[in-house]
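Worksheet: one structure, shown below.
Yeah, one chain of the complex is gone here, protein chain that is, but the others are all in their spots.
Up next is chain A:
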Amino acid sequence: MGTLSFDVAHLLAGGLVLVSFMMLYQDRLYALLNVFALHAVVLALSVAWQAYVQHAPHLYVTAAIALLFKGMVIPFALHRMVIRLGIHREIETVVGVGMTMLAGMGLVALSMVVMLRVTPTADPLAREDLAFALSVLLLGLLIMVTRRNAVSQVVGFMSLENGLVLAATGAKGMPLVVEISVAFSILIAFIVIGIFLFRIRERFDTVDIGALDDFRGERR
């Protein structure tokens, strides 16, 4: 494998981690959604590059799905949803951005330590992709944990899924059927989450998850 192909793959996968950090940094919903669209675009580029390097044409389909659904349809739908919920001006984070970023750094370091220890004999490209994918996944979880607003938790969930796709394309030989079914299950999950959002909103007049805790009788 040539240096250039490795370098570009490295660049794109590293860029995905960086965009995850940008998502962690945003404290406004609109900006968060825009960065999420960027995340999907970087993912699509990364997957397309893997398809080119591995000579696996079916990965182009995955890239197209990522670009079309996660890069355009879902951010657009979320934009409309945010406007309809009337929360497009809100700022929401649980703890300060600085602490969140530090926690994120810790997670990235952790995933690298784990992946580099576990896979010393694997192909360097796959190995590095796995390390990056694990960090994107953990950062997605961190976004879900540090946000109170249900919409940004959905974004965290979607970015977590982007990490899974990155891992799947790095490890060669995921069948197309699986990819398509994963993509569609995400779409279904998105629709279900969207319906839930409006239900939560109807019930509690807010999409702040803190309201659910009160409902269950747990006081903070």
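One rule holds in what follows: contacts are C-beta pairs under 8 Å (C-beta built on N, C-alpha and C of every residue); 3 or more make two chains touch, one makes a residue touch a chain; residues count from 1.
The rule is short, and it goes like this: contacts and distances are computed from a predicted model.
Here one chain is missing from view; checked against "RNA polymerase sigma-70 factor, ECF subfamily", "Multiple sugar transport system permease protein", "Cytochrome c7-like domain-containing protein" or "Formate hydrogenlyase", UniProt names that protein "Formate hydrogenlyase".
Among the residues A:21, A:60 or A:157, only A:21 touches the chain that is left out of the figure.
Within the whole complex, the absent chain has one touching residue among A:31, A:105, A:145 or A:191, and that is A:105. Seen from chain A, the chain kept out of the figure touches residues 3-4, 6-8, 10-11, 14-15, 17-18, 21, 25, 97-98, 101-102, 104-105, 108-109, 112, 116, 124, 128, 131-132.
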